[in-house]
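Every protein chain but one is kept in place in this view of the complex.
For clarity, chains are labelled A, B, C, D and E in written order, and residue numbers in each chain start from 1.
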Amino acid sequence: MSRLFIINPNSSETVTQGIDHAVTPLRALGVTIECLTLAEGPPGIETQAQADEVVTPLLRLAADLEDDAAGFVIACFGDPGLHALRDRTAKPVLGIQECAVMTALTLGQRFGVIAILPASIPRHLRAFGAMGVTNRLAGDRALGLGVAALADEDATLARMIEVGGLLRDTDGADVLIMGCAGMARFRAPLEHALGMPVVEPCQAATATAIGRIALNQSHKIRDSHAG
Amino acid sequence: MSRLFIINPNSSETVTQGIDHAVTPLRALGVTIECLTLAEGPPGIETQAQADEVVTPLLRLAADLEDDAAGFVIACFGDPGLHALRDRTAKPVLGIQECAVMTALTLGQRFGVIAILPASIPRHLRAFGAMGVTNRLAGDRALGLGVAALADEDATLARMIEVGGLLRDTDGADVLIMGCAGMARFRAPLEHALGMPVVEPCQAATATAIGRIALNQSHKIRDSHAG
Amino acid sequence: MSRLFIINPNSSETVTQGIDHAVTPLRALGVTIECLTLAEGPPGIETQAQADEVVTPLLRLAADLEDDAAGFVIACFGDPGLHALRDRTAKPVLGIQECAVMTALTLGQRFGVIAILPASIPRHLRAFGAMGVTNRLAGDRALGLGVAALADEDATLARMIEVGGLLRDTDGADVLIMGCAGMARFRAPLEHALGMPVVEPCQAATATAIGRIALNQSHKIRDSHAG
Amino acid sequence: MSRLFIINPNSSETVTQGIDHAVTPLRALGVTIECLTLAEGPPGIETQAQADEVVTPLLRLAADLEDDAAGFVIACFGDPGLHALRDRTAKPVLGIQECAVMTALTLGQRFGVIAILPASIPRHLRAFGAMGVTNRLAGDRALGLGVAALADEDATLARMIEVGGLLRDTDGADVLIMGCAGMARFRAPLEHALGMPVVEPCQAATATAIGRIALNQSHKIRDSHAG
Amino acid sequence: MSRLFIINPNSSETVTQGIDHAVTPLRALGVTIECLTLAEGPPGIETQAQADEVVTPLLRLAADLEDDAAGFVIACFGDPGLHALRDRTAKPVLGIQECAVMTALTLGQRFGVIAILPASIPRHLRAFGAMGVTNRLAGDRALGLGVAALADEDATLARMIEVGGLLRDTDGADVLIMGCAGMARFRAPLEHALGMPVVEPCQAATATAIGRIALNQSHKIRDSHAG
Partner (left out) sequence: MSRLFIINPNSSETVTQGIDHAVTPLRALGVTIECLTLAEGPPGIETQAQADEVVTPLLRLAADLEDDAAGFVIACFGDPGLHALRDRTAKPVLGIQECAVMTALTLGQRFGVIAILPASIPRHLRAFGAMGVTNRLAGDRALGLGVAALADEDATLARMIEVGGLLRDTDGADVLIMGCAGMARFRAPLEHALGMPVVEPCQAATATAIGRIALNQSHKIRDSHAG
């Protein structure tokens, strides 16, 4: 039976579990969702080089899954391999960054992004430029937390609220995007603390993918309507 | 039991039936969908004045439905009352124009729009400008068919293929949006004739709304996470 | 004798009187100006729903005035019914938001907007996007004053100077727009306090309309040159 | 008595007479208008070098006129010296290119420009970019007529209609700007032949200037409200 | 002695020789230039997947060269690995696509791109969007030639002139970019046939890199000024 594969391109099982938890509410829609960890990925993707380097093994994994796939979600904010995989398959392929942005654009007028690291921001800006949505961006600010602090949920949430507050009050955002995968547990408390919608990107992409599968809608017209 | 209400703001039952047919594949996802006709609407919405004038009765209808609503889709390309209804409810509210664009942006790099009438194009351009996506627009071209011709399915499809071909070959579109509601039956033949993805906007918005409902994700944070 | 009708789409006679006062200096140009209150409008237009809902009665009023009209100004920042009315008449139709922006673009390089309410800002941003002028926007900030404070002229001016100063110093604006109708009395003190030009939108639109009338210049070419 | 000075920065009296004719309908508004020829200008301004070179004598002339000036219009499409003169005086200073664009933006959604020479187009594009309105530009096309043809009114009008038709039908313009000074006589026949509004830039700038004078509205706040 | 390394990320020695020939005029500037072929690359880079997949070996090669490098040029239109390599080294790293665009922006107002394949165009558009220069793009058109035709120099040049003529006459380009590496021999004949400047991207990037080396100017400030 065909499934929607969500591929975490880093090798952290903890992140994959976080993604799996994030998409739990979407399982009610009836599409089978399977979250996978890319064994060849680095423990975390922090640089453009790391993002580029996962593409080769990610394409290999996706090719192995092709026959069983109803669609694919690439679950790394940065969408590594998104367009490459779209070249390879006619099944729906969604990226969590792209879908988070498209979702945010229907929830508010100016979106703010909570980045994990300052170094991610130029990559985000290039991506938003490629998407042509720069005029809708309010701001992109980094948590700037070390590993220890990120492991502390209370400290992380407190910092997210602080950064989100700056995006709202200083930059004028009226919707936020969490610039990371696997932190869905913070969405509701962030929304309530800030009084504004927050997009968890794995949720955004998975919901989008399920709709595409149901509609048999893909980026590539080949045999997608056949049979 | 709460339902997703799709409101056709014109008074044509035929259009509502077309919308109902369009979203049939999404019923498999388990959310109850109900398509409604706005009795007070004009037979068709062709001008900005008509679009503006349906907002008052549309808001009234939505208020009546509020208690039973899981969410709303406004099913007129032009999204009349979209932001007004978002002011009034914390349930997800999606517009077919906005969702069609966001969907198209993940299916191709430059979208083309098939408008019904030439007079619709300036309205579309204002909407795309408000969305901040003008740089992704390849072109917007009108069918320019009279009522008789539109009633002839073969002639309409032939003209759609002709206009879509111009959007693809002259304007550089690699994904198309049907700028109307209720013509889902043309999606597959258009995709095959032109070899490119075609977005039917009622499908795009309804799929988006279903994801929002499943994720309890809305534009307004009030009591949406409560209980 | 034909007149330029300025329609205040809210039902507040005080606002209409403020508009009338604002355009007083333009009466020297010889075009008869008549300021009207839309009886069916709400006391104030604060939401998108209210803006949309005035369109129907506004169009009806304009239709009643058509024979005597040299042109129309819609005097609500938000320009409700602007494009709808343009569909209906070949007489010049100007909106105070649109004209304020076009005026500001010739007075400075980056315009700042003083909004009444925070909730107005997303509407403004959609309008500026539709106008394609987002790159010229320095910032949009709200007074955030309650009714009592707005009734206090000194307090209102003090807050306007404060917000204008933020737009100038933090956001880089070199021209300001008052995002409301009927506050022309604050224009000169604001300009002097901040040392920068301030556009009062009713003045901007009325001056523009007078020029169009003199030039017999309209958006619609039908019989406008006839006779 | 103070007057609105319209300065033609080329030395052609014929062009100045054309400008004078263009603004005739605006004389009814009661502001005294005086059209002047810049003796030091070239017979026509066709290159950026010529445009730059008229600035020095133009500023000198304006300085001589300052005491009698209610305002200034620089009547060359390209707006030479516009910002320089704004630095020098607190009286309203308007350029015909800038005002033509701002006028067109309220008459249609996408403006087309009829240039005299192909070499003017890159200059126009730089100016539209500086104005931040590129997304509203449908196209800019040149007449490409030699001096002899331009002297033939029928041939010129025929070519204008041809170029305007391309801007409308191929580029999607719904309003046109005449990219030259002194051709107001073609406005009405062009509008009727093409069924769309046409902006004559000297009219647009002069109408704007008259409004500014009546409102005592300028780009520079110094003594403009004094007395 | 340190050298500027130009890395051809495909494995075609013929392309590397074409690049070497292209940059010959720049050898007079005294910086030693060495053109290398990435052995692990595909024979040609035609898809996003191929572009992504060369990054890993390209970074490895650059790391091996680091000690001897004065700078790097990545010689594939698409700039694979550009930002990844910039993360890894403080030596100047230039991409031929990015430099071709920046060069074109100083040679004309609107640039046209001659792509090899239609499938390259969406990739180009994403890159131009990420660069934020979409408003300067006139058009991007593909040669659409098969391998045999590309091997025929006369046929290729003829087709380039044809496509360049469309970019100039239909799209309004006044400068062209060759969207490929190793075809410098066509630059002069194209310029003469079309009467407009043509940018060969390997030349553009290598000239840029030489300037950066001479100025000790890099994207990363670490030890670049030390010693």
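Criterion: a contact is a pair of C-beta atoms (placed from the backbone, for glycine too) under 8 Å apart; a residue touches a chain by one contact, two chains touch by 3 or more.
Just so we're clear, the structure is a prediction, and the values are computed from it rather than from any experiment.
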Tell me the shown chains the invisible chain touches, ordered by label. A, C, D, E
Based on the whole complex, identify which of D:A127, D:L143 or D:A207 touches the chain you can't see. D:A127
Considering the whole complex, which of E:L4, E:I19, E:I116 or E:M131 touches the chain not shown? E:M131
Among the options E:L94, E:L143, E:V163 or E:I177, the absent chain makes contact with E:L94
Return the single residue from D:V55, D:L166 or D:A188 that touches the missing chain. D:V55
By the contact definition given up top, give the residues of subunit C that touch the hidden chain. 108-110, 135, 172, 174
Footprint of the hidden chain on subunit A, which residues? 121-122, 125-126, 129, 134-135, 139-140
In the complete complex, the non-displayed chain touches which residues of subunit E? 25-26, 28-31, 94, 98-99, 102-103, 105-108, 131-136, 175, 188, 191-192, 194-197, 199, 203-204, 207-208, 210-212, 214-221, 225
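Heads up, the rule we're going with is that only the chains that are shown with their structure count from here on.
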Per the touch definition, the chains contacting both subunit A and subunit C are B
Figure out the least number of contact steps between subunit B and subunit E, where 1 means they touch directly. 1
The pair out of B-D and A-B sharing more C-beta contacts is A-B
What rotation angle takes the CA atoms of subunit B onto those of subunit C? Round to the nearest 5 degrees. 180
From the C-alpha centre of subunit A to that of subunit B, how far is it in Å? 25
From the C-alpha centre of subunit A to that of subunit E, how far is it in Å? 31
Of all residues in subunit D, which are in touch with two or more distinct other chains? 108, 134-135
Name the shape of the chain contact graph, picking from line, ring, star, complete and other. other
Contact pairs between chains, per stated definition: A-B, A-C, A-E, B-C, B-D, B-E, C-D, D-E
